[in-house]
Structures are given as C-alpha cells and as structure tokens.
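To start, the structure under review is shown below, and the notes come after it.
All protein chains but one are shown in place.
For chain A:
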Amino acid sequence: MSVVDTPAAVDAVAPSVPAPTVAPAAPPGGRRRGSAAATLVGLLRKPTLVLSALVVLVVVLWALVPGLFSGYDPLYADTSQVLLPPSFEHLFGTDELGRDVFTRMVHGTALTLLTTVVAVVIGFAFGSVIGLAAGYFGRIADGVLMRVVDILLAIPMLVLAMAIVTAIGFGSVQLAIGVGIGMIGSVARVMRSEVMRVRQSTFIDAERSMGARDGYIIARHVLPNAVGPVLVLAILDFGAAILTIAALSFLGYGTPPPTPEWGSLVASGRAYLTTAWWMSTLPGLTIAVFVVCINRIARELQNDRSSR
C-alpha cells in the first residue's frame, strides 16, 4: 500500500486553490514609534558612539561657522602675546607670532575637511567605476583593471600621494587628487567583490531572462545592492585620508603659509617642541581624536550592515 493512498487522504484534498492568508501589517505609526524608542535605547548602550558623533558634529561646525567658536583673527599677529601657554584666554596657547593656535585650528578645519572630502569623492568615484566594470564584466576587463589596482595597492598611500603631488605641483587641490588616487585601489577591490556577489544572485539572472540590458541591470539592481559596504569603506578611508593630508601638509606639500591647515599647524610648532609643546601637541591630539571618532562611526555602520 502506498503511503498516501487512503480514502481519508483523497477526501482531504482541497478542491480549489485556497487563498493564503497574509498577516496584517502592524500599524505603521506604532511600529515607527517602537523602532525610534529602540534606536534611542540602543544609542544609550553605546556612549562612545554618541560621543564620537558629537565630536564630529562640533568639528563640522568649526568648518561651517568658525567665527562662532573663536573671537580672534587666525592671521593677526600680536607680538605682545608670543608663545603663551594654554589658558582660558587662549585654549591652545599662542604661537611664535602671537596668533591664537585654537583659532587657527578652527579656521583651518574648512580647508582640511574640504581637501579630504574632495579626495574621498575622487577615490570613491573612480574606484567604484573601476570595481563595477571589473566585477560586472569579468574576464579581460577584470584582469586588466585589477592589475592596475594591484599596482596602486602595492604603493603605500603616503608615498603615492607624495609622488603625484610632486609631479603635478603643490596645493590643496593637488593634494586632494594625490590622496584620492591613493584611495582608488581599496575602493575598487571592495566594489568589485560586492558587484560579483550581487551579479551571481538569482534575481539578476531573472532580470537577464526578462530581457533587461546591462546598463539597466547595473543602474537599477547591481549598484544599489553593492554600494553599501563601499560607502562604509569610504567613511573609514575618510579618517585615513585626513591623516595623510595632514601628514603631507606637515611636510609642506599643501597650501603655503600663512593660511591655516591642520597639518601645517603641527609642523609650525615642531621647532618649539621643547619650549612651547602646545603648538604641535594640541592640534595633533585634536586630529587624532577626530580620526578615532570617524573610525568609531564607520565601524558602527559596518557592524550594523554585517548583522543585517
């Protein structure tokens, strides 16, 4: 006797297709409120994340409205106030020309951040296109593009940026281009692997079976599904880019004085390290804290993605 060949079984066959039930959606309002409360509780459990976000917010405000944070002129030299140690008057002390170091730090933020953003955008844009082409089309495109990327990755970012800036001239824009090119390699790698992952999914195959063109599939399906981890990497690289740009302007590759810039601020104090430690140390520490905060936020985004 076969397993299901019983009268009871045959009787129980439903004659028509029963409509499957769909669980009613939770009322959107209540659901949203619940998730907002959950987010708040989650944030309270991560005080370092909240602190990092506050620090980044303050630094961004420095860049946008520097006048709000300091009443001094970053370029005004007051010879009666030379090399004063930190005080409530001068938070970071003053330099050898009597300029307020904190004010110069705040006013230098805009230029440093802008240079970094341009660098990251250059790295992100070119790296993404290279990674996308290599990952999607594969074969020869992949082979050629990835060998170029290997070469980029083989040279340390600082050395590569120095070589490029030396070749195309000193200045903020050149600095951004140099550092941006240095970032292309890692962005392209991550983008390529993400695109390859998405490209192999069944729903991309389904798109092809429906007759979609490559451009349509890339723009509408591959890119939106692949871009997330690359964005996280771009934020992580943002920290590295600030360090590189500060290092290069420390070495004198950036904007010439007296325009304030984070790296050159640190550099200008190095001759006075023994007598006026604050000139290099406090701007240097500020840069370090800011980079650590950026990385903290990037890690959070990364963990959030991988846990999903």
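Here is the rule we go by: a contact is a pair of C-beta atoms (placed from the backbone, for glycine too) under 8 Å apart; a residue touches a chain by one contact, two chains touch by 3 or more; residues count from 1.
Simple rule for what comes next: contacts and distances are computed from a predicted model.
This complex has a chain not shown, and the name its UniProt record holds, of "ABC transporter ATP-binding protein", "Amidohydrolase family protein", "Radical SAM protein" or "DsbE family thiol:disulfide interchange protein", is "ABC transporter ATP-binding protein".
For the chain missing from the display, the contacting residue among A:T39, A:S87, A:T166 or A:S201 is A:S201, taking the whole complex into account. Note that of A:Q81, A:S193, A:N225 or A:T259, the residue touching the chain absent from this view is A:N225. If you put the missing chain back, the residues of chain A touching it would be 1-6, 8-14, 16-20, 22, 25, 201-203, 205-213, 216, 221, 224-225.
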